[in-house]
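Here it is, the structure in full.
Only one protein chain is missing from this complex, and each of the others stays in its spot.
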Amino acid sequence: MKRAASRKGADYGKSWHKFSKNYLSQAGLGVVALVAVVAIFAPYIAPYPSHAEFFVNFPEAHEPPNWVHIFGTDQFGRDVLSRIMFGFRYSLMMAVVVLSLVVPLGVVLGLVAGYYRGGKVEMVIMRGADIFLAVPPLVLALSICSVLTPSVFNAMMAVSLMWWPWYTRLVYSISSSLRNEAFVQAAEIAGASPFHIIFREILPNCLGPILTKVTLDAGWVILIGASLSFVGLGAQPPIPDLGTMVSDGANFLPEQWWVSLFPALTIVLIILGFNLLGDGVRDLFGAEAV
Amino acid sequence: MSAEEILTVKGLKKYFKTTRGIVKAVDDVSFSVMKNETFGLVGESGSGKSTVGHVIMGIYGPTAGSITLMGKDISVGVGRRSKELKKRLQIVFQDPASSLNPRRTIGQILELPLRVHHLAPEGKYSEKVFEMMDLIELPREFVVRYPGEQGGGEKQAVAIGRALATGPSFIVLDEPTSALDVSIQAKIINMLMRFQKEFDLSYLFITHNLSLMRNVAQRVGIMYLGKIVELAGTPEFFSNPLHPYTKMLLSAVPVITPEEEALKPEKIMSTGEIAGALNVPPGCSFHPRCPFVMDICSKVVPTMVEYKKGHHVACHLYPSAVSSG
Amino acid sequence: MRMSTFILKRLSYTVFVLFGLSILIFIIARVLPGDPARLALGPRAPDWAVENLRQQLHLNEPLYLQYFYWIRDAASGSLGESLVTRRDVFTDVQEFLPATLELITLSALLVVALAIPIGMVAGRRANSWFDNLVRVLSYVGVAVPAFVVAIVFLLVFGFTLNIAPSIGRISPNIVAPPTVTGFLTVDSLISGNMVAFFDVLAHLILPAVALALGPIAQEARITRSSVVENLNKDYILSTVSHGVPERLLTLKYLLRPSLIPTVSVMGLDISSLIANAFLVELIYNWPGVSRYGITAMLRKDLNAIVAVVMIAGIIFAIANIVVDLIVAYLDPRIRFVEKAA
Partner (left out) sequence: MAEQLLDVKDLHVNFKVYEGLLRVLNGVFLNVGAKEKVGIIGESGCGKTTTMKAIMRILAANAIVAGGTIAYRGSDVLQLGMEDLMRLRRTSMSMIFQDPTAALNPVFKIGEQLEDIVRYSEFTSNAPTKQEVRTKAVELLKSAALPEPERILDSYPFQLSGGMRQRVCIAMSLASAKDLLIADEPGTSLDVTIEDQIMRELKQIVEDRGLSVILISHSIGAVKGFVTKLYVMYAGTMLEEAPTDELFSNPVHPYTQNLLKAVPKLTGGGVPEGIAGRIPSYLTIADGCRFASRCRSAKESCHTDAPPAFDIGNGHRVACFHFGDS
């Protein structure tokens, strides 16, 4: 009975205060901001910007971590740290491109399916989404990439094609239950248009879970991109993709462990950052678990 | 009475198809509401009283029967009603916590009906919203606040304000105070009564609270399992209830003064409970709980008769109308 | 609704979804590449060979006919020839599938066996040191990708400590038990070959744990928050107020409702296990159908790709049905009250 003041009210000020007291979420925000800054300014802050792509210096190949190359060098003598810094660019680009394609599409489909619940529109959209969800997204993305020429662009398209149904399903589950809420009926009775109801009445109530999912997904999209290139079906050498770096380095295990371990750990760090941030976003909007 | 009918409901049916059978939520209901009148619809949960209100509002179209508002047929869903009709007909829902969008400010909520119906010149909407807020006695600075931060009374005031915004003639009040505490309820009810006089409104007041009904309605209909079983003017209804269910309900009402206790009819102990909507008893649906049950009750559905002038009842105990007079 | 109707409805929907999936994967394999025959044979193959394959795959006929032939062949047990192994894909799948199933099954068992007790204890002792430890570990556990775990395990246990064999299903010097189920652990137990059993188990442990770690962290978190939520429910308070003993309270009245969300998201875990198996099998050179699939993808072996994706879909669908049945077992409301479709 004695709950804290209702979280429903959009009291963003208090939520922000709460977020600012959540150290884990702040750490997440810090990690994400750091990765973004490094990615944007990589050409200026990387110790060896020229090592990012084509570069060969065999005499310095396979140097373990030292003061000159903090994370060591790879089989071509390239500085692992510099390559990781450039790798952030591809990772973030992957997340930004995929999510900016997928989120609007998935959300609108989910809203429409929820609004026209019980009709043909809903059936077509949700059955379609179910088909795309019938296989783990990585598996379908792998197969799409395999029949196309492996490249960063194709990887992005393949992942996007697999990812929209998650948003459709999330938004559908909220909007279809809000469809019967009295406040939606009240708007209909007032004579509001479907457009108003979908985007002004229902959508604002989905924003919290959507943004939470977007934050969490940024990490997972980066992971799936890295997984594609780890297998060899995503970004191709010499592009400094974190997944490619891990798989290249894996050939030199266990002796030259640093070549794959450091890129692998940065993947962990990025995902951890987005996960922690995502929990903070959830608190911020007082949203239910996604 | 020479009053003019504003809303007429005739033979209204609303069936819902479920996977386990057909639920007859409203089954052949007829009544009318006069101009400036408060017509009360009473019933327990599952009686179909809210469904009647929702069908009138067009939240879903009726299965059969007709609804007429000011001479115009409105027996269709809200999507197929004209804008003019939507303006005339409004509703206040039971729980303001769910009838007000938690993500829209009180100002936005009040502005929506104004905008939809172009009720103010462009640029004058906020002025009009402030007027509404004065009317419902909310401080003007609340215009930027969200409903979640307000108490139940304030929230319901906003819902009433929204209903009044289009200048309606008829408002369905669907248990407008049952989510509120008694001390708050009084204020909301008084506000509604004041607006009724001020704006020439007619109300369909839906509630399960008989004591409240006594104080607000001019005429009362009582519903049981989708049917109206008794309908009468309020004083007559409370002083001379006819249907056994009405008597049972009145006997069960908790009261606090000896005067109220004295008013109660011959005590009928409440027994049993309302049947499931999927297996409505045959004949009179109240017969399994009725202390006066006769053979005929389980076989024949009683028809509504005008037992006295203005006092209708559907019960085999009152087989025919008494001479009109 | 009766349980049988529930299962029947669930099954028919699964068939529909798998049918849709087959169209999707058909489009991926036959339409997306432009010229699948050229893709399969590579740029240097002579034109007559490409034309031959086009004939064989009915590529010169309308799409709907191509799909019809493909489905007809699949129904008759022929999934087409693998360009890599030169055998019918069906034979390949038969050979490789058990290894993957064994791996995924063990991982799933690990998830159930570890996540639920950890989550229960953490939730019951919310904000204790154990709970805080679990919280931190689960944050990390969720964030570490399976292929990173696999590599780290390989490095630490396989190479550095050298305590677990890291490659393959069974050591070359040990005779594999006769095939009965295809699960080497089960087969070796059936034949009473304990040496083989422990060797197989040792090979299984690293990849299985690598796969299971993320889902364990995820499920422990969900169980914990579900327990905490249930602890404040009236029905638990009521049981407490009647003086029901602590053990009974926790292991019966708290456990069962708390498990419903845990099991409900198990489908997502299976999804993650199937997906990650593609990477982990590659790393551990595990002779399963996922590694077979990755090889096929890298060599553009279309028939094999299609088969592997369909198999992933089927495993996932079956797992989801099992999950739904367990949820229905745990929650009588689902068993008796029909859910709106």
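Order as written gives the chain letters A, B and C; numbering starts at 1 within each chain.
In this text, contacts are C-beta pairs under 8 Å (C-beta built on N, C-alpha and C of every residue); 3 or more make two chains touch, one makes a residue touch a chain.
It should be emphasised that the depicted structure is a prediction, and the values quoted were computed from it without experimental measurement.
Enquirer: Just to verify: which one of B:109, B:171 or B:210 makes contact with the chain not shown?
Expert: Result: among the candidates, B:210 touches the missing chain.
Enquirer: Among the options C:78, C:179 or C:238, which residue touches the chain absent from this view?
Expert: Touching the chain that is not displayed is residue C:238.
Enquirer: With the full complex in mind, choose from B:64, B:120, B:184 or B:305 the residue touching the hidden chain.
Expert: Only one listed residue reaches the unshown chain, and that is B:184.
Enquirer: Which of these, B:8, B:36, B:251 or B:298, touches the one chain of the complex that we don't see?
Expert: Final answer for the missing-chain contact: B:251.
Enquirer: Give the residue, chosen from C:34, C:172, C:192 or C:332, that touches the chain omitted from the document.
Expert: Of the candidates C:34, C:172, C:192 or C:332, C:332 is in touch with the missing chain.
Enquirer: For chain C, which residues touch the unseen chain?
Expert: Interface residues of chain C facing the absent chain: 126, 231-245, 248, 252-253, 256-257, 260, 330-333, 336-337.
Enquirer: For chain B, which positions touch the chain that isn't shown here?
Expert: On the side of chain B, residues 44-45, 151, 153, 181-187, 189-190, 193, 208-212, 214-216, 234-235, 238, 248-257, 259-260, 263-264, 269-271, 273-274 touch the unshown chain.
One rule holds in what follows: only the chains that are shown with their structure count from here on.
Enquirer: If you average the C-alpha positions per chain, which one ends up nearest the average over all of them?
Expert: A
Enquirer: Using the average of all C-alpha atoms in each chain as its centre, how far is it in Å between chain A and chain B?
Expert: From the centre of chain A to the centre of chain B is 50 Å.
Enquirer: How far is the middle of chain A from the middle of chain C, if each middle is the mean of its Cα atoms, in Å?
Expert: The mean C-alpha positions of chain A and chain C differ by 22 Å.
Enquirer: So how far apart, in whole Å, are chain B and chain C when each is placed at the average of its C-alpha atoms?
Expert: 55
Enquirer: List, in ascending order, every residue of chain A touching at least 2 other chains.
Expert: Residue numbers touching two or more other chains: none in chain A.
Enquirer: What are the residues of chain C that contact at least two other chains?
Expert: Where chain C is concerned, no single residue meets two or more other chains.
Enquirer: Write out the stretch or stretches of chain A touching chain C in their complex.
Expert: For this pair, the touching residues of chain A are 24, 127-128, 130-132, 134-140, 142-148, 219, 223, 226-227, 230-233, 246, 250, 253-254, 257, 260-261, 264-265, 267-268, 271-272, 275-276, 289.
Enquirer: Taking the touch rule as given, give the residues of chain A at its contact with chain B in the complex, in rising order.
Expert: 5-6, 8-11, 181-183, 185-192, 196, 200-201, 204-205, 207
Enquirer: Could you list, by residue number, the parts of chain C that touch chain A in their complex?
Expert: It is residues 16-18, 20-21, 23-25, 28-29, 32-33, 36, 39, 139-140, 142-145, 147-148, 151-152, 154-155, 158-160, 225, 271-272, 274-276, 278-279, 282-283, 293-294, 296-298, 300, 302, 305, 308-309, 312-313, 316-317 of chain C that touch chain A.
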